[in-house]
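Apart from one protein chain that is not included, each protein chain of the complex appears where it belongs.
The chains carry the letters A and B, assigned in the order they are written, with residues numbered from 1 in each.
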Amino acid sequence: MTRIAIHLDGGYVPGLNTVIHGAVRAAAGLGWEVIGLHDGFDGLLFPERYPEGGTIPLTPRHVEPLSNASGCLLGTAPHADPFRVQQLKADAAVCETDRSDELLAWATKSGIEAVISVADSHALGGLWKLERRGLRTLSVPQSPENDIAATDLAFGFSSVLDFTVDILERAREAAAAAGRIGVVEVPGLYAGWLALQSAIAVGADAALLPEIRYDLSRVAEHLSRRLPASRGHGLVVVAEGSTPLETSETPGPAHFLKSSLSPGATGPAGARIHVGRGQSAKTVAEGLQRRLNHTTQALDLGRIALAGPPSSIDRQLGMSYGAAAVQAVQQGRTGSLMAFQAPHLDCVPLEQAVNRHRTIQKDCAWVQVARSLGICLGD
Amino acid sequence: MAGPVLSTQEAAIESGKTVLHGSVTERVTRMYAAIRTFGPPRLTLDRALFFTESLRETEGQPLVLRWAKALKRFVEKVPVTIFPDELIVGRPNTWLGRWGIVYPELDGSIMPAGVEMFRKNKGRPGEVVVTDADAAVIHDTLTPFWAGKDYATNFFHELPEETRFLIMGPDPANVMLYTCVVLCTSPMRHSQNWTPDFRKILNRGVKGIREEAQTRLAALNDPHDLVFKKAFLEAVLITCDAMTHWSQRYAALARESAAKEPDPKRKEELEQIAAICDWVPENPARTFREALQAQWWAQLFNRIEQTSSALGQGRMDQYLLPFYQKDLAEGRITKDTALELFHCLWLQMSQVTELKLNPVAAAGTEGFSQFSDVCVGGLTPDGNDATNELSYLILESMRGLQLTSPDPCVRIHANTPDAFLHHVVECIKDGKGYPKLLNDEMVVPFYLSNGASLKEAFDWHISGCCENRLPNRETNVTGGGGVNYGSLVEMTLRQGRLKVLKDIQFGVPTADPRTWTTFDEVWNAFCAQFEHLARHAQIQQYVAMRLKPRFFAAPATSMLHDLAMEQCRDLHTHGEYFEGSIQHATFEAIGKGTAIDSLAAIKHLIFDTKQLTWDELLNAMEANWVGHEAVRQLCLNSPKYGNGIDWVDDIGFRIETLLLEYLERNPQPHQQAFLLRQIPVTFHVPLGKVTWATPNGRRAGEYLSEGISASHGMDVKGPTVALSSIARGRNRSFREKGGDLINLKFNPANVAGEEGTRRLMQVVRTWSELKLWHVQFNILNRATLLAAQKDPEKYRNLVVRIAGYSAYFVDLSPAQQAEIIARTEEHLG
Partner (left out) sequence: MVLNIQHFCTHDGPGMRTTVFLKGCTLRCKWCSNPESIHPRPELAYNPAKCIGRTECGFCLPKCPEHAIFSTDPDLKVRINWTLCTNCSQCVSACPPGALSLFGHELTVEEVLAEVEQDSPFYRESGGGITLSGGECQLQPDFAAALLEEARHRGMNTAIETAFNVPWENVEKVLPHVDVCLHDHKISDPERHRKWCGADNRRIQENQKRAYETFPGVKFIARTPLIPGVNDDEAHIRAVLAFIRPHPNVIDYELLPYFRFGESKYGFLGRVYELEDFQPPSEELLARLRAIIDEAFGRATAITRKTQP
């Protein structure tokens, strides 16, 4: 009998169970056996951490009663890397070791035909590496930022977008009540889809994206034109990875290592070396407040945006991605990534998504729409 | 999130305070506010007018006598003004705010263009207010008289053609725009950095000097002396009378104002001013306040007489101490009233502005550099530590206000007390860039090797940006010359041609670098280019020395000099050796770091690692790196001076030795030395403008490195290694080794708190042990400077360090501001 494994190789997004559900049902239809791995590859590498073992057999009997609405049966693995697994050695020293060989051995020993990985953009590189070592994988793209190349829609994006739009509506209502400018930071380190699409959805005043370096004076100018009409409130959506046009950052000495060790250390340009979440919104909010005679308020959605019930689109997409992945395995198309390129749900070679991000092109329809709606993109 | 650590100055600006530190009386803050809100400096023409008027009348007489008469005319006719709150009085202008004098006999030919430049800068850095009336006077009265008669024009005409060509380029009519290849500074100033012996005015009074002159005059009998010495002594008599007369006019005004003054307190103050001005400078000062007023008269008179570009105030903590102690003991003053008097003097000095009519000179001394050095600390003539209570008090008095002048400087030696050094470092940490430090451990041996006695060598005074004077032994008055290291590098690689100057052949036609197969060939070409330029730098210096006695005299400065009085000669005649003097000429070299890094990059990339061919490098440079960014990056990332890399620092040593050996081989007559100085002021900016791309990765037109510091931002291993590297690039075995300048910049966070003070003290101690000449510090956040560029109004009082002097940041051009920002912000752990 054909056996396949499925696991979640990435961070959490809403509705991950639907992908498992889709795959298990499709596999059952083919009479295949499905094994679920806990927490990325941890279930295999550290079975001792799981009272009932690190793997579980998955049948429709297991998955059908599960709610597609929330939660996640298998556990996720943000930033996991089987080539650098942190563990405690016998002599109490912590170290990272390459345990990819164990995964390959396990697959051979257990007669695994293929591993279906629900992977985020970070995990794809590792999977490609495993694939080249001989592990047959089939990846399902999941990304709250929709930044995976080769697919138009990664799993999870739609739900996060729904939530973000909801919050932005609330943020604007609150900003209006308080007569302030709300500045909301949303996920999106490399790609600004979430910021752009949510800003369009709620008709925000500005959306600042990683793809377009922004000039705060322009944003301020834009806002000052709009503020009188809105009686002093506004809404600016800021992607996590957006950067100002004019940074005082100059290439400094390469090794300011010790500086980062010292309390209160600063980088060569006087800026903090480590930029954390929420920093982009803070920078924009402070910058606007300095330039405008209005109060601003920064809000960082952070991880909360990645939780909650899946949207109806994601529910369909998850089921479809799961089922289609099983079909692809059946067709012997491992080493691929499932890709939704409307109206097709097909698979593409994994290389097409590795080393690439799906980013906003400056002349794309979304950008034109945003501009026509009077949404300032900071340029 | 905690904000950055701010220096005292930055914190004051952020909180809107004007007083940074300690006690500053309301009188002083009122005057400070008035002076700062006056805005840019304003031109005052009285000196130029009355001098011209008098000199016109006295044509044909001995020059020194004419000068004395012009001084006398000036003090008779200049308006006298006393402003409310003033305690120390005397000024050549009629407003409370910065003033600047122009000297038509120096460069009157370019006056219209210079004034045009001042006015063009309106609303921008470098602005000098010139009223329409003043512009008209310059146009109608001054220029017609002086055109062609001024020193500068004649100097350029008298230069041998080849020398003139190197300094001014192909156009023989050009008297304004320098090529900046070979430098000359004599047309920018009458005298080079000077420190008069103020003790004479304070302790003997003008009366004492007058009596000496009279005695000498009476004793003249020899027919030769009656011709050659008499005029000088007569000039001294007239000058003495002029000084007394000016002060007595102020006494009269004060008395008159006192009579009308309703406020009894101010009335009393005015009566005191009258009494003091009646007494000094004619008589020896009796009190601390009289001493300060007399000192101000003396320096003011020096400034009326001539530009100095750097009028050192001498060792104030030494010569004022007896007055201070006596007053303190007799209950005439307290520490606080002494502080207020110091503040009053500093405020007077802060209004003095050195104007440069020549655009290159102005660009080279941006922020109106003037080096009014107030020297404290150091050694007594018997070689012991000289620190006293005034050393502390003077520094303390400089901490309260954001002033750019006077410029306090401290002599540091092995036995400088920790307590004083602590005080010094705390003052440095205010972030205003002063005091600058000079090293006794270096300067004392320098003087010994140049013929001073131990007693004299211990008693040197600071003068200029990082130089020194023996006020009664040294007679060097003429501004120096020098070479542009950047041009040297360019000529080495371009067969003696300069790209910015349209590829005209300036240097020696050395071989095409593409034919060179060893680094020695590069070096030999560099040496050949240097020798060529150096000869002409010396030639222009001798021309200046020959010419100056025909154009300038300085009786007020000369009468304070032992040798001048003994030999009855004006100091400007020093081209003919003053018997018994130490007579230095100076040779400036600017951009050492640029030259070292360029030669090092060639050695590393072309010869040692063969990463580049000559074609690749030369083509990339020819294109100013455009389209060759990768080559430029290789150049930028090749080993750099200032990082403790032995072979690179060794190139620095070789360059310095090359220059020193040349100067040793070519001394002045009477075995007097030509000194090597490596002090940029801000000349490294205009000098960079004429220098095409250099192999250190520098783009065409960018500033050169400053002083003997590493190139901007290239010393990545921190200040300890940078200082050690600099120390290794120096050759100390020559008497020709004059001053050089080191800039260190720290982030205030790195020197915060008592621990930071200790750390900086250790840096200073080690700098002294490394036998380096000078060091200065900028302790500001880069963010503050960036903010000041955006909001000049808020930061209009922000004081930053330039080169041996401080300036208001907003007085600097954008290019110079960028240069200050680019200097390394040293990181401590």
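Keep this in mind: a contact is a pair of C-beta atoms (placed from the backbone, for glycine too) under 8 Å apart; a residue touches a chain by one contact, two chains touch by 3 or more.
From a predicted model like this one, the values you see are computed outputs, not experimental measurements.
Among A:36, A:126 or A:234, only A:126 touches the chain that is left out of the view. Of the candidate positions B:215, B:619, B:637 or B:733, contact with the hidden chain is made by B:637.
Interface note for the absent chain: among A:45, A:338 or A:354, the touching residue is A:354. Contact residues of subunit A toward the unshown chain are 78-79, 81, 83, 86, 88, 91-96, 122-123, 125-126, 128-129, 189, 211, 249-252, 254-255, 257-258, 260-265, 272, 274-279, 354-357, 359, 362.
Counting over the whole complex, subunit B has residues 1-2, 627, 629-631, 633-634, 636-637, 644, 717-721, 723-725, 727, 750, 753-755, 758-759, 762-763, 765-766, 769-770, 826-829 touching the chain that is not drawn.
Keep this in mind: only the chains that are shown with their structure count from here on.
In this assembly, the C-alpha centroid of subunit A lies 61 Å from the C-alpha centroid of subunit B.
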